[in-house]
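The complex appears here minus one protein chain, its other protein chains still in place.
Presenting subunit A:
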Amino acid sequence: MTDAGMLRFHVPEPEVRPGGTPDFSNVPIPKAGSAPRPEIDVDPRTIRDMAFSIIRVLNRDGEAVGPWAGLLSDEELLEGLRHMMTLRSFDARMQMAQRQGKTSFYMQHLGEEAVSCAFRKALMPGDMNFPTYRQAGLLIADGYPMVTMMNQIYSNEADPLKGRQLPIMYSSKEHGFFSISGNLATQYIQAVGWAMASAISNDSKIAAAWIGDGSTAESDFHSALVFASTYKAPVILNVVNNQWAISTFQGIARGGSGTFAARGLGFGIPALRVDGNDYLAVHAVAKWAAERARKNLGPTLIEYVTYRAGAHSSSDDPSAYRPKTESDAWPLGDPVVRLKNHLIQRGVWSDERHAQAEAETLETVITAQKEAESNGTLHAGGKPSTREMFEGVFAEMPPHLRRQRQQAGV
């Protein structure tokens, strides 16, 4: 057989593996402020290139530049910084609590705090997020009590989910946060269904779907795009591209499409890529998409380009599959540092105030943690009753479950 006639199997590989020198030269980073800001009723065919670029607002000097800048006041930005710092402290304490055996499992947001914190501020009360496990900033930025989050993480006697769910799989209808399943991608089409229901009901509320780069390979992602496109559902389709799906680099899910945003193009859905470590850019693009949804212009797909600086979960060790220094080499920097520098540049913040705020947010988190731990942790103190195990499978307990509860003696 000639070489030309022999088929070769292709498996994509990341540029660098452990031991190598991190290299992101293949990630083109456009200049901040260079991306245009189209009208919300733009014909998606005319902005196809935005699915391959990156919308950025904060430049290297910490200035907010370009047509996507200028939406947020000093107060709003300071609040945003505080949300991200709180989330970071929260993560650090809960990660430690997991290591101390106070819970079974934890997932942190390190490096991705801007995505969920900034996005939340682009929504209105009543809108509904269908999050993955790495969007707790949606709750923090909406004022959901940290103690309640921790009660859930500890599965203690005050856990609103009665100990039934894995840690961090929060649920709060009141705060527009749909119950996290723990499955991947299933929530994406559910978000579209929620949005369809809002339109069917002639309501004004919109939905936001969330997914990671790896899970875009799931069928439910494509189902969601078909339904969103067909029914012009008022939904924002968020893809958080943090480069890594546990040990699998994003190229395995992305394949030959160039970017995840480009997945939207075949469905006629406007698709934007945005700097996920830029609080201002995330907020501005989310606001644009929300306005489109609310004006019956249909769905928008947004890819947030970011980097998962921490491990996938408390059960993961990234040093086995990527260089340890890779996160330092990530060209879009750290979202907290970048917003901090911007606020200093605006003249409303300083290194001293930042250090003080770090101490304050940590103190707030520790206070909440003490209160939560007074309600118990996974293996110590108060826990949900065993009876709860049998409750809530159905609205009304059927006879077979009643018999089994009797057998269990609870």
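FYI, contacts are C-beta pairs under 8 Å (C-beta built on N, C-alpha and C of every residue); 3 or more make two chains touch, one makes a residue touch a chain; residues count from 1.
Keep this in mind: contacts and distances are computed from a predicted model.
Asker: What protein name does the UniProt record of the undisplayed chain give, "3-methyl-2-oxobutanoate dehydrogenase (2-methylpropanoyl-transferring)", "ABC transporter ATP-binding protein", "cytochrome-c oxidase" or "Tetratricopeptide repeat protein"?
Answerer: Hidden chain, UniProt protein name: "3-methyl-2-oxobutanoate dehydrogenase (2-methylpropanoyl-transferring)".
Asker: Pick from A:D91, A:E113, A:D220 or A:E326: which residue touches the chain that isn't shown?
Answerer: A:D220
Asker: Tell me which residue among A:G193, A:G251 or A:G268 touches the hidden chain in the full complex.
Answerer: A:G193
Asker: Sort through A:T46, A:T230, A:N296 or A:Q406 and give me the one touching the missing partner chain.
Answerer: The missing chain is touched by A:T230.
Asker: Which candidate, A:S171, A:Q345 or A:T364, sits in contact with the chain we can't see?
Answerer: The single option touching the absent chain is A:S171.
Asker: Of the residues in subunit A, which ones touch the absent chain?
Answerer: Where subunit A meets the chain not shown: residues 128, 130, 160-162, 164-165, 169, 171-173, 178-179, 181, 183, 186, 188-198, 200-201, 207, 219-220, 223-224, 226-227, 230, 392-395, 398-400.
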